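The complex appears here minus one protein chain, its other protein chains still in place.
Residue numbering begins at 1 within each chain, and the chains themselves are lettered A and B in the order written.
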Amino acid sequence: MLRFVLTRLSQMLVSLLVITFIVFSLSHLTGSPIDSLLPDDATPQQIASLTEHLGLDRPYYVQYLTFLQNAAVGDFGDSTKWKGSTAAEVVLERLPATLQLGGLAVLISVVAAIPMGVMSAVRRGSIFDRMAGVVALLGQSLPAFWLGIVLMWIFAVILGWFPTSGYGGLTYMILPAVGMAWFQIAALTRLTRSAMLEVLDTEYVKLARIKGVNERQVIWKHAFRNAAIVPITYFGVLAGSLLTGSVVMETVFAWPGTGLLAIDAIRGRDFPVVQSVVLFFAVFYLLANFLVDVLYAIIDPRIRYG
Amino acid sequence: MARKLKFLEHLPFLPIAVLMIVLIVPAFFADMIAPHDPYKAYLRNRMEPPLFFGGTTEFILGTDRLGRDILSRIMHGARYALIISLAGIVLGAIVGTLLGLIAGYMRGHIEALIMRVVDITFALPSILLALALASVSGPSFELVIFVVIFVIWGFFARQVRAETLILRELDFVARARVAGASDFRILYRYILPNIVNTIVVLATLQIGVVIVLEATLSFLGIGIPRPVPAWGLLVADGRQLIVSSWWISFFPGMAILLTVLSVNMLGDSMRDWLDPKLRRV
Partner (left out) sequence: MFKKYLCKPMVTGLMAIGATGAVAAQAQTIKLVMSPPAVETNRYWNTPGDFALGPSMQGLVGHDAVSGSYDNSGLADSWTHSEDFKEWTFKLKPEAQFHFGWGPVTAADVVHSLALHTGPDTTLNGISQLEGAVAEAIDDHTVTFTLPAPQVDFLFVHGGRGSLVVYSKAQFDAEGLEGYDAMPAGTANLQYVERNVGQGLNFEKVVDHWSGEDANIDRLELIFVSEAATTLAKLLAKEVDIVILPRELQGEALDAGFEAIPSTNASNQTTMLFNGSFLLPGYEGLDETLPWLDIRIREAINRSIDRVTMIDVLYDGRAEILPVFGMDPRHEGYVPELAERFEAEYGYDMDKVKALMDDADYPDSFSNPVIPILSSTLAGNPEFPAMAELMQVFLDEAGFQTEIVEMDWANLGALRTAREAKFFHPMRNLPVKPSAVGIRNYYSAAGAPRNNYEDEVIEGLMTKYMASIDPAEREELAGGIFTRVFEQYAVAPLASISAEVIVNPETVGGWVFPGTTSVGISHFGSIVPAE
């Protein structure tokens, strides 16, 4: 077990190192921040002095090594767009908002998808099964931004049940979280359904039924407990796509999290913030998947590989 | 023969009919069936509502803010939806399958290397990557295809590797190896045919992902460049006028919805029939 964890951990670090290089190169490919920072009537002297001020005149590899060295201690430099803060501060400040929204989205998708998946499996082929499939798929069939805007119009502007947008308590979070969750529900429902179908087909469950255990108990206690491991493995993927989803939903709902931050930073060519936010996304994803792998290996030792 | 008939029985009629009407026929015949030139701006007929909502038969689904016919634009947009999905998915599937086969068959360091690359692609937020790339080269058709490949190849690689791992240990592969078949021949003759079903199902299910991804890219201003009437761009451009001129984004949105829904339902039934063991993520 320890060996497995160590192997996965070292693989993760290698991935991370490669990612730092990609992230660093990419943000430098995107053009000099000078052009977006300086006004239209900038003089050549102004350009030169700002370039030097930001350290952009040093050789590429020196900039990368400096970046890596500083990144190791969480220092990504000063933000150029949020003057007066370091990039790490900017990201950390926005992080709780994204985690709140993402957490609620996960909760909503689980609460909606698990029962739907279980019931679909139990009543396989029924009208419920088919309808559940279509409803779940609806969320994946619309561009998220449009879904978000439509939700906002219906539930905030017309019905007035929720605030349209902005940062705040639960009422502010529901619409964007539903928008983000809906996209996940189809996949999670489907996974739960197929895992349940497999388990329901096992001798163990059949035996329980023969023994006369009531149906409710068979489904939730005997079958679902064993099927649950499959949806759990999905959380690694979920973590990644929630972050990606946050980019769109946070923009639509003016939710001040890291997704909105990432867009603003790229548009404003704020290298340090772009780097730290992309790295943060990557670390978050890698970590989530690492945990899922370990969890999976603990629950089902046969699965270990790689 | 019996097998084929069984497949036909399982073919869901409704999704296929919808796909033909919304995607396939317009994609091939838009030039003939579209009532207007999709780029022609009737500046005097700007933002005309659809028929039955105060509009005329001239512009059945209404016009956009430059007076272009929405129906014609959706029809021509179908072509781009089809091209992007096909090109992106075929290329993504080829890359993913090839690397998945190599990883699963060769094992060892090569496998470790390939699977690390898969991990890295999944870990990098593709949308942000696309934004960054678009700010270098400007949005383009090629960029959209590239992002599509980047997003989907890993799914193919993972799935193909997993199946190859199992297949390579089976008796018939071992026999072929004893008989002196080359690695290439084993992969090509013995392993690939056994995973083709998986690839086809996975590819079908990715069409929806690709069409929605294209729309998201357009929302961020890095989709297919204007004035091409790509569906995503139509929805993204009309989203602001969702109240007063709802038809500008509603009908292209419906085209996306119907296509993706149908493709996914078609993919589901294909999976049930071709490859029941495949789980969808």
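One rule holds in what follows: a residue touches a chain if its C-beta (ideal position, glycine included) is under 8 Å from a C-beta of that chain, and two chains touch if they have at least 3 such contacts.
This one's a predicted model, so the numbers in the text were calculated from it and none came from an experiment.
Shown as candidates are A:149, A:239 or A:288; the residue that touches the absent chain is A:149.
Residue B:41 is the one among B:24, B:41 or B:162 that touches the chain missing from this view.
Where chain B meets the missing chain, the touching residues are 39, 41, 43, 46, 65-66, 134-136, 138-139, 221, 225-227, 237, 239-244.
Although one chain is not displayed, chain A still touches it through residues 31-32, 35-44, 46-47, 49-50, 52-53, 80-85, 90, 93-94, 149, 152-153, 156-157, 160, 163-167, 251-254, 256-257, 260-261, 264, 267-269.
Going forward, only the chains that are shown with their structure count from here on.
Between the CA-based centres of chain A and chain B the separation comes to 22 Å, rounded to the whole angstrom. Residues of chain B that touch chain A in their complex: 111-112, 115-116, 119-120, 122-129, 131-133, 135-136, 208-209, 212, 215-216, 219-220, 232, 235-236, 239, 242-243, 249, 253, 256-257, 260-261, 264-265, 268, 279-281.
Those residues of chain A whose C-beta lies close enough to touch chain B in the complex are 11, 14-15, 18-19, 22-23, 26-27, 29-31, 133-134, 137-138, 140-146, 149-150, 153, 186-187, 190-191, 194-195, 230, 234, 237, 240, 243-244, 247-248, 262-263, 266-267, 269, 274, 277-278, 281-282, 285-286, 289, 306.
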